[in-house]
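A protein chain is absent from this complex, but the other protein chains hold their places.
So, chain A:
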């Protein structure tokens, strides 16, 4: 008997993923959350590693989503399919990043966390791939395509050993099929600006 306490009776501002929100992304194929931490790769770029994480209660799985430029998506605006975004790891303020380095375990492109205080470079930009000129719905999965190299964010299926045992390798791959679908799970979602109905005491 599972009862989730949804807030009834208010305007549902929670259907879409909005700019400025902090989110967890779950890989549909492997049920792993996109994750980062202060552990660097021992190969490739040597930058901060990004992994797939099995746990559901770790704050290192949260990412702050913003439009790739400040004007393109204001705080509270829905993230649109086809738009370009930045994903910033909240605990280290480094951006989800990819580049032409080999991934640590498989013959794919490395995905890392890069930058300082939310500012990185052009290789931090990802395109949200979903259907039509629609907003990204929270209940549906999307693909994330790296703008600079045109590769898809994916879980490779291979797992690491110590010190991050059980965590999965996350890569950017050429094929759009496979473990490339991601769905939003837990988070803190900014409401659209029109949903500010306040009664001051």
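The rule is simple: a residue touches a chain if its C-beta (ideal position, glycine included) is under 8 Å from a C-beta of that chain, and two chains touch if they have at least 3 such contacts; residues count from 1.
Here is the rule we go by: contacts and distances are computed from a predicted model.
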* Asked: Of the candidate names "AP complex subunit sigma", "Cis-aconitate decarboxylase", "COMMD2 isoform 1" or "DnaJ homolog subfamily B member 11", which one corresponds to the UniProt protein name of the undepicted chain?
  -> "DnaJ homolog subfamily B member 11"
* Structure fact -> Among listed residues A:40, A:78, A:91 or A:159, the absent chain is touched only by A:91
* **For chain A, the residues touching the chain missing from this view** => 2-10, 13-14, 20-22, 56-60, 62, 64, 66, 70, 75-76, 88, 90-91, 93, 118, 185-191, 195-196, 198, 200-201
